[in-house]
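The other protein chains are all here in position, but one chain of the complex has been omitted.
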Amino acid sequence: MIKVGIIGSTGYAGQELVRLLLGHKEAEIVWYGSRSYIDKKYYEVFGNMFEIVDAKCLDDNMEELAERADVIFTATPQGLCASLVNEEILSKVKIVDLSADFRIKDVSVYEKWYGIEHKSPEYIKEAVYGLCEINREDIKGKRLVANPGCYTTCSILSLYPLVKEGVIDPNSIIIDAKSGTSGAGRGAKINNLYCEVNENIKAYGVTSHRHTPEIEEQLGYACGKEILLNFTPHLVPMNRGILVTAYGNFTKQYTYEEIKAIYDKYYKDEHFVRVLDKDVCPETRWVEGSNYVDVNFKIDERTGRIVVMGALDNLVKGAAGQAVQNMNLIFGLPETMGLELAPMFP
Amino acid sequence: MIKVGIIGSTGYAGQELVRLLLGHKEAEIVWYGSRSYIDKKYYEVFGNMFEIVDAKCLDDNMEELAERADVIFTATPQGLCASLVNEEILSKVKIVDLSADFRIKDVSVYEKWYGIEHKSPEYIKEAVYGLCEINREDIKGKRLVANPGCYTTCSILSLYPLVKEGVIDPNSIIIDAKSGTSGAGRGAKINNLYCEVNENIKAYGVTSHRHTPEIEEQLGYACGKEILLNFTPHLVPMNRGILVTAYGNFTKQYTYEEIKAIYDKYYKDEHFVRVLDKDVCPETRWVEGSNYVDVNFKIDERTGRIVVMGALDNLVKGAAGQAVQNMNLIFGLPETMGLELAPMFP
Amino acid sequence: MIKVGIIGSTGYAGQELVRLLLGHKEAEIVWYGSRSYIDKKYYEVFGNMFEIVDAKCLDDNMEELAERADVIFTATPQGLCASLVNEEILSKVKIVDLSADFRIKDVSVYEKWYGIEHKSPEYIKEAVYGLCEINREDIKGKRLVANPGCYTTCSILSLYPLVKEGVIDPNSIIIDAKSGTSGAGRGAKINNLYCEVNENIKAYGVTSHRHTPEIEEQLGYACGKEILLNFTPHLVPMNRGILVTAYGNFTKQYTYEEIKAIYDKYYKDEHFVRVLDKDVCPETRWVEGSNYVDVNFKIDERTGRIVVMGALDNLVKGAAGQAVQNMNLIFGLPETMGLELAPMFP
Partner (left out) sequence: MIKVGIIGSTGYAGQELVRLLLGHKEAEIVWYGSRSYIDKKYYEVFGNMFEIVDAKCLDDNMEELAERADVIFTATPQGLCASLVNEEILSKVKIVDLSADFRIKDVSVYEKWYGIEHKSPEYIKEAVYGLCEINREDIKGKRLVANPGCYTTCSILSLYPLVKEGVIDPNSIIIDAKSGTSGAGRGAKINNLYCEVNENIKAYGVTSHRHTPEIEEQLGYACGKEILLNFTPHLVPMNRGILVTAYGNFTKQYTYEEIKAIYDKYYKDEHFVRVLDKDVCPETRWVEGSNYVDVNFKIDERTGRIVVMGALDNLVKGAAGQAVQNMNLIFGLPETMGLELAPMFP
């Protein structure tokens, strides 16, 4: 039984970790960390857990946690994990960091886009980027995994085969992404009030969203060179789900069958990536509550472009589900353990 | 392994049955019945089931189904189950009917409120009312179970201890209920279009909703006499969930502790009924996706009334989940099997 | 041209006042008060007002406001208006208070339900309760009007004819009310975040909501005696709208025609109260953005009760619209001026 500690268990991603781990046969939560709710019963914060979780919320004491847990999930704001991690802790416990602290290899890029100083750059190199479908082998047994961002997971998995195989000019990529509101976090901000979000759609962070360099770096590895692309996130009045619509210019003419074969080459055996039937567009409702990423594409012969679409649940494959998938890989468990939930509809 | 056939598998309750049974270790779906989608792949109707269910939709042939299945769930409009059932079928297969056909013992009451002729009244007496928490023992081994309505399950479980113990005058009961829109079904009606339901709340079926006599009959058994009450359903712009707010006049003065003791007497050991902590109001979000019913009450000393609240997921405890619970009871399986899902939030 | 000052112009009710007054031919806003946004352009807070309102937000200086304005609307938390008002101010300017400070005649009742000390009880007697349809004549020319609460306006107008005419036992009244989320205000609270409100319905303030004594007092005037009733508000995932479903025991048998005649007696000539056709239930979507209250009823002969329903837009007839209606009455303008907007759907 793997003993799990969660720092930041009362955010939306933290709570989703709890939901998933409660259904995981080989994991047991031993620490519900939450600086804001110390000593409060967890179910008093999240009523769904009444009579399911009896534990109280604890502080963020990573030293003590390292003694008690086999793995720590940090579902916390940027900078916290980097400020807490050290050699002693990493010698005792595995860390899956759901923040951005260890995702970007170039610390100056991190510091520029996030506007904060990195407190433990010495661990960046060691950290593995936990996009399981791409870096599966590297994750196994690692002690520090950088769990990818929600937008980035969806963007990279949607585009990876095309970039890897040179099908599109990587510098022509435009990613137009749409996210449900749980992605904005559980902080008490006027902008996230029901009446401000409901009946509205808007772009935000245009040309400046922090997931941009993360996508560029990972897709850059795929094609073997640095790339620049456009990424625009939008806020959608729904709880969960990310839809990515991406555009790229073909490097030459391709048929549907050729592109389909390329996607199948990479994803045919991937349990959590579903390449949809021809002409079926991914929809966020079909992945809700599950760890699936639904992907498809449409060729536009008129313009010589391909339109790629991907959908996932930002709290599952975009956060907590992928974190559990990483935990499974780290500890040598079946990768899908605890994650074989059919999406819930409606 | 119990072989399950579903008639009406492409309605919302039918699809929820599929989701739940996919996670049930002792059940296997062998028949996805759907008159509207015959020969279509099930996942083409419900994209969440892509790469999970490969079966095609079949017709409503109950004779053939009786040969192939151990249990049939009929998630169909009123009247269909009654028109298909017969001795030969019942000798071969168990039936859990999610429609109202066998819920009401007095056939004239059924025919009056539903406005249709009952096609097999001879089985009404045999059928057991499948409200598991009340009729658990009677359900075991039965071949015909009438799965209760969504509003009725919530209303009855919320009020049962009070009526049974004579705490309130049963003829003073007023039930004001609110339901998510999946309760209105998946038929293509203008009234259920997104723009007609969104940003709106309305009452409907005022003084004439069909769940009224069902609630009156069952609560009447609890207090041993015929009762009349008011029941008003409302349509709420959300997918899932029923909230019942019920009012009753005390027969004498009671303290919080006394009423709490009465609820605990009936529900302390019930896995799926959660009596909340003092002053915590049930909310539909805390039961979404699960088989729980959350119940609580508030005493109004000023008016001598009690306000009772209950919340459940209309597609789970209000339909598919309770149907699986009934199946478990019929076949002697642990009652919670396949139903131990934590509610999903947000 | 009436010069209008608004204190609390950046709350939802305050902003709705701005929208309505911009379309009012005889009114002009001279002061956009907002303690939280002083010196910020009003349109930077509410982007809908870009190129429509160029003014900056000002503080809550009521002395200065009294010099500049003919009427002040206080759309502020409870207690603020009572703490600011004095003889000098009232000698210069009319006040329409959208808070509860002057609604309840018995100061001890106010202090008990609101839990705060009343800072200017000497003006309670003078203040007129601004429910225009009931107190029209008293409002004309007054200098201090207590604008009714949103729930109370809907509850009282729905029930008034029945209570006034002795059709129901006033102590049997149960009011089950449902409100959109703008009623919860624009404060940055976790409870009002999109993901906390969306896909959920809950009761709150059960047996203890502050609008209870206000309804009891006003309906008590109608029947000439003190009454106690139950009032339960619920939060609905939509922006605007209140629906009231109320129940009362008949004092004797009535026909539909008799009750209809009673409603017509009071509302036939009321522009903003629409008594719907037989069997048509009020829905909040049909009044959205307008000053209408839609009312109807259904007789339940089985139980001897009447079910009364009322719907209004909580920000218009439940707040800003009624405030403008009061302003029109105070200044002798046509009562409907600036309020003849057809409801917007969808």
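For reference, chains read A, B and C in written order, and residue numbers begin at 1 within each chain.
Keep in mind that, in the parts below, a contact is a pair of C-beta atoms (placed from the backbone, for glycine too) under 8 Å apart; a residue touches a chain by one contact, two chains touch by 3 or more.
Bear in mind the structure is a predicted one, so any value in this text is a computation, not a measurement.
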Check your understanding: Any idea which chains on screen the missing one touches?
Key -> A, B, C
Revision key, fill the gap. By the document's definition of touch, the residue of C:E196, C:E283 or C:E335 touching the omitted chain is C:E283
Revision key, fill the gap. Which of A:V236, A:V295 or A:L312 touches the missing chain? It is A:V236
Study note, to complete from the structure: Given A:E67, A:E88, A:D277 or A:D300, the correct residue touching the omitted chain is A:D300
Point to revise | In chain C, positions touching the absent partner | key: 12, 15, 18-19, 22-23, 46-52, 182, 199, 239-240, 274, 276, 280, 283, 285-290, 294, 341-346
Point to revise | Touching residues on chain A - with respect to the absent chain | key: 171, 174, 176, 178, 180, 195-196, 198-204, 206-207, 228-230, 232, 234, 236-241, 243, 245, 247, 281-285, 288, 298-300, 302-303, 305, 307, 309, 311, 346
Exercise for review: Spell out the interface residues on chain B facing the chain that's missing from view.
Suggested key: 12, 181-182, 186-190, 192-199, 237-239
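Basically, only the chains that are shown with their structure count from here on.
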Point to revise | Whole-Å separation of chain centres (CA-atom averages), chain B against chain C | key: 38
Review point. If you average the CA atoms of chain A and of chain C, how many Å lie between those two points?
Key: 46
Point to revise | Residue list for chain A, restricted to those that touch at least two other chains | key: 12, 182, 199, 239
